[in-house]
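Taking it in order: structure first as structure tokens, then the write-up.
What you see is the complex with one protein chain gone and the rest in place.
Right after this comes chain A.
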Amino acid sequence: MTPTVTSHRTRPPAQPASLRARRLPWYAAPAIAVAALALSVVIVYGTGIGGPVLVIVLGAVLYLVGLFAAANAVEGRRSARNRTWSALIHSAFVLAVLPLASVVWTLVSKGTERLDGDFFNTSMNNIGARDPNGGAYHAIVGTLEQVGIATLITVPLGILCAIYIVEYGRGKFAFAIRFFVDVMTGIPSIVTGLFVLAFWVLIVSPWFNDGRPSFSGFAAALALAVLMLPTIVRSTEEMLRLVPAPLREGAYALGVPKWKTILRVVLPTALPGIVTGVMLAIARAAGETAPVLLVAGGGAAINFNPFENNQSSLALFVYQQAGEASKYSPARAWTAALTLVALVLILTIAAKLLARRNRLSR
């Protein structure tokens, strides 16, 4: 490739230039960009139809058109297409970074406003609309308990289910399970909330509660468990399939029964990958609002008992504070959101780092 490359083509071998092909000079792309922007300014302010945002949008469109026309005239149609698509792909990246960066920036700048000891040590009990303090202690307790119980339920169940699919399952029945695990990953969280509402809160819980339905943290944990189960089954299944067959064969050759081979050889080998999957599932469950909203009730006071009375959770706390008509509630909502994101991200990053150290690479 000659030195006449434009900025967005830095890897030489991607496009071997024909020896005699004519190419746009290096300054063509920036020149077109400046011209497009200038034209756009003239159009927008000349007709008075918009402001600086429109200038940039129109300028980008004009740049694409101009680039295509220039490259088409000099280098031919194929190269023109290549340049235009390359510019489009780069602009898609820029387009997406703006809102995502804005989310992160807002989260950090607004979230640190109330990030004090009070927030982590008090609940919303007896906090009225005019009180600036109040915190999320009860919500943090709720999140940890609910996600913990959900994990205790799902991890054994999910791993056993994955073992059945990979090691024992045959024929149509195993295929059906696999298929419905896939389908289950797509069930909306609010539907699992409604399911637990219909099943646990309205039908089962009256048995323990003098005939009255009762919300509880345990119900939320059940809903989260339904959400986590397919994720854990899928990731465990993938990991079990990666365990090399010679390991199993070695165990069989030594006369170890199959169940013991699975428990003592296959599972320990796949363990880091399984833990990664579990942590990602926990991270997702911790951020779910809808099921908790429907079945946990969301109280304002600290409640350590997940089996009785209302409980809140961080995600639910964010949602409730967002809907409250107090000038202090947005700050609480943002700080809770920041806490929640920090919790989820720590779990996710730990899971990814663990996955990197996994010896069973794909």
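Definition applied: a contact is a pair of C-beta atoms (placed from the backbone, for glycine too) under 8 Å apart; a residue touches a chain by one contact, two chains touch by 3 or more; residues count from 1.
Just so we're on the same page, contacts and distances are computed from a predicted model.
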Report the protein name recorded by UniProt for the chain absent from the figure; options are "PadR family transcriptional regulator", "ABC transporter ATP-binding protein", "NADH-quinone oxidoreductase subunit 12" or "Phosphate transport system permease protein". "Phosphate transport system permease protein"
Absent-chain contact - pick from A:42, A:61, A:103 or A:271: A:103
Looking at A:27, A:208 or A:252, which makes contact with the chain not pictured? A:252
Touching the absent chain in the whole complex: find that residue among A:185, A:209 or A:305. A:185
In the full complex, which bits of chain A touch the chain not displayed? Write them out. 8-10, 13-16, 49-50, 54, 78-79, 81-82, 85-86, 88-93, 95-96, 99-100, 102-104, 106-107, 110, 156-158, 160-161, 163-171, 174-192, 194-195, 197-199, 202-203, 226, 229-231, 233-235, 238-239, 241-246, 248-249, 252-253, 255, 257-260, 262-263, 273, 276-277, 280, 283-284, 286-290, 293-294, 315, 318-319, 322-323, 330, 333-334, 337, 340-341, 344-345, 348-349, 352, 362
